[in-house]
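Here the complex is missing a single protein chain, while all its other protein chains stay put.
To keep things simple, chains are lettered A and B as they appear, and every chain counts its residues starting from 1.
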Amino acid sequence: MTIHIPRDKWSHSLNRRKLLGYGAAAGLGAAALRFDGMMAQEAVDPTTWTPEFIASQAGTLEVDTAAEMAAIVPLDYTGKVSYWYVGPSEAEPQITHDMDAAFWEAFAATYPNIEVQVTSVGYNDMLDKLRTAALGNAAPMLAKMPILWGVEFAASGQLMNFTPEDAGYSSAEFWPGAMKSVTWDGEVYGVPTNNETMALIWNAALFDEAGLDPESAPATWDDVVAYSAQIKENTGKSGYGLVARVNAGNTPFRFMPQMWAYGGGALDEAEDSPTYQTVYANNEGSIAAVQASYDMYVRDQSVPVSALTNTQAENVDPFIGGQLGMMISHPSEYAKLNDLAANAEGADAELAAQVVENTRYGLIPEGPARRAVVFGGSNIHVMNPDSVDGDIDLDAARALVAFMTGPEWSTKLAWVGSNPGNVRGFQTSWMKERIDTIPFLDVTTSMLPHGIPFPVIPESTEIMNIIIPDMLQNALTETMSVEESCNDAASKIESLLGGL
Amino acid sequence: MAVTSGPDQAVAATSSPTRLSRFWSWITGIVPSMVAHRGDYLYILPALAVMMVVIAYPVYFTINLSFHNTGRALDFDNKVWTGLDNYRLLLTGDYSREFRKVTINTLNWTIWSTLGAFLMGLGAALVVQREFIGRGLVRGILLIPWVISAVAAAYIWRWLYHSDYGLISGVLTELGLIDSNIIFLDSVDMVMPALIVANIWKEFPFAMIMLLAGLQTVPEGLHRAAMVDGASPWNRFFHVTMPHLKGVTIITVLLLTVANLNSFTTVYIMTAGGPANASQIWITDIYRIAFQRVRFDVASAYSVILFLVMMSMGYFYVKALTRGDHRRTIK
Partner (left out) sequence: MSSAPASTPLKRSKRRKADFWGVAGWIYLILLLLFAAVPMLWMFLTSIKTQFAALQYPPQWIPESPTLDQYRNLLSPSSSVGPEFLRYMLNSVWVSTATTIIGVTVAVPAAYAFSRFTFPGREALFYSVLLRNMFPAVVFLMPLFIVMRNLRLVNNHWSLIITYLTFGLPLSIWLLKGFYDNIPIELEHAARIDGASRFQAFLRIIMPLSAPGIIATAIYTFIIAWNEYLYAVTFINSKEKLTLPVGLQRFFSEFVTNWPGLMAAAFIMSVPVVVLFLVLQKYFVRALTEGAVKS
């Protein structure tokens, strides 16, 4: 990195530590209550998290959220906090709306004297808006953002040092990958709220029609290419739901798993101990992954032509309409699918029931190098006072962060879409209820051990949202050859990182 | 604004006594005159005040930032003076290949959209100028595209063009005219023409209404005279109608050109500049560099280049708008 952040940005931290002093003392009492959970004692090891293990844990922990909270920030605390997040939009399943509403009710009941200014921002606007607000010193005190974005704000000096310990928890209660995503230059800048991985879903009826085994997912990415071609050939419908729109978070979430599986990557983020110093975008694996996409899009024409202008939101439509064989899917999509089916009437009800009945889910395919998926989710951050309009009420902020990232609400807020950021959430009875009612959870949690976080560098958003999709588009439109487009992306990444 | 103060400051800066005295006599002339007319300024004060708030600082900010480097941390208070580096980066450096490509796209976009909207609007104005039953309704329908929001229009067209589920391909397939769907927005060759058509749809009513107003000024007697002389409709159009439309044509074309150079929503919502930057135009590229690649400094230099182009357009625009203006002022 060539540009260093002036350290004097952090001069306010003294003040912060003073403020945190009494909170920490009060937190000791709660420690005994919390540390009897087996998982909290040492860092989480994702490889042991099989669906069986998760099921065996669920329902083993009783949580008294109000008692925990009282130990962190007094329940009669009077204050004010402003908060931005990507709230549930109209297109999301009903349960997400209900849980969101229940959360705010519960917070108001627990902390009746804390006034919260909540702002729900659209997913597609949030990043640009928050950047503008932070630069214009009009940011909220707290912001919950998707995992990829935080480090850019941290590196720009727009976030405040804030660890899970500051919210009364232990860093060991959170996934190591998630903690990595809130760490920049050795400092921690937030608390993970929820973490998830995606999975592959497919339409069994279409598989059957194409002469494929309706009950088994393609095992490798090479199989995906072959299956996709076979579906197109035999049914005339699109096989794989490729997404390659530029500046849509969806694209890297669906393409990077493929790139990593072939042994490629933007940088060395898929390696066991990544340095984020070596560019992988034009190595053999990356070229093979782009080639596979090229084969599907150009050679076999077995994927939707609109892949270049589509976001994932537009891929769900054809899948529901029975026009698309398989795609990488977020748990929320599956929930929405069920929601649509439940609410459909008349002729629609029949069609919807069919789609749900025919939907199967499985692991994301593996490649020659590994099986991989993006380790996704969100973190909550405290903004730097310089970027905020007015002063930060740190205790009110701590109360909201702690309330949101505790075992109860980190589980409930992630109900259909994700998994609790706080791993104690997995032991709660709410987790058990989720596992019992949402079958799809099984497979997305089984993907967790294969989760790879995006490079934790401030340039990550540009690499993932611009350079990688550009690379795909250059190859798929034949503006450049596959190899040229990879070399082009590699040189862009190199010049972005200052020549390394 | 800059128009008034620029040259005068330049004059004031020179130490030549004759210039200085000329400047002084200018000042001693203008100040009492301004004082005498102080009441007049009250009429334009609200308009100017709003303009100042919304334009003066942003222009200063943009020009200033274009000579600085803000770094990744984007600290506007600690920016570093780098002279013309940002301009060099755009015109000859890292961004230049992209910049040239985007410039060609911008020219295509602006020229064809303007030409298309103008010609289509002219035809429309000519046909709806005739008397027929339901003329008001027809005019109204033709005006709808201009009136509705660009966001809504962009979504409608994206839905119409959809490479897999679009209405246009659907209809053509149904009629047996094509075997496989036409790829509009996902093809590097088709995306620009497709966007231009959508843009013409949105803009032609504006040209129509401007030219319709222009047509009202063509004296009916001239047409009759030409008709009696046996002039063909084509000749009448060229020799009677067109000369009367000259002024409104210049203004309409200029306004369309400026609107197209500034047109963000249509392109951004339909393709965001893709695929492979084939539909990237200046204005979307500026947004991309500023907000997505977070290089406000380079984007500012880019904006200044755009300003310069706009200002030269503005020169002609002002000239066209103020034709024969002087004779109407009263003392």
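General observations
Heads up, the rule we're going with is that a contact is a pair of C-beta atoms (placed from the backbone, for glycine too) under 8 Å apart; a residue touches a chain by one contact, two chains touch by 3 or more.
Please read all numbers here as calculations on a predicted model, not as lab measurements.
In the complete assembly, the contact with the undisplayed chain comes from B:A213, out of B:L84, B:L107, B:L177 or B:A213. Touch with the chain omitted from the figure is made, among B:T241, B:S279 or B:Q292, by B:T241. The hidden chain makes contact, of the residues A:E196, A:E333 or A:E459, with A:E333. Residue A:T119 is the one among A:T78, A:T119, A:S216 or A:T437 that touches the chain missing from this view. From the options B:L20, B:L84 or B:M311, the residue with contact to the chain not on display is B:M311. Contact with the omitted chain, checked across B:A117, B:L195 or B:L261, is made by B:L261. Against the chain not displayed here, subunit A makes contact via residues 84, 86-87, 89-92, 94, 97, 119-125, 128-129, 132-133, 135-138, 249-250, 311-314, 316-318, 320-321, 323, 330, 332-333, 336, 340, 344-348, 351-352, 389.
What subunit B contributes to its contact with the hidden chain is residues 1-4, 30, 33-34, 37, 40-44, 46-48, 50-51, 53-55, 57-59, 61-62, 120, 123-124, 126-131, 136-145, 147-153, 155-157, 159-160, 164-165, 167, 170, 173-174, 201, 205, 209-210, 212-214, 216-217, 220, 223, 227-228, 230, 232-234, 236-237, 241, 247-248, 251, 255, 258-259, 261-262, 264-265, 283, 286-287, 290-291, 296, 299-300, 303, 306-307, 310-311, 313-314, 317-318, 321-325, 328-331.
What we mean here is this: only the chains that are shown with their structure count from here on.
One inter-chain figure worth recording: subunit A and subunit B are separated by 41 Å, centre to centre, where each centre is the mean of the chain's CA atoms.
In the complex of the two chains, the subunit A residues touching subunit B come out as 3, 5-6, 128, 131-132, 135, 152, 155-157, 238, 244-247, 304-309, 317-318, 323, 458-459, 462, 465-466, 470, 473-474, 476-477, 479, 495. Chain contact summary for the complex, subunit B toward subunit A: residues 71-76, 78, 94, 158, 162-165, 181, 183, 185-188, 270-278, 288, 291-294.
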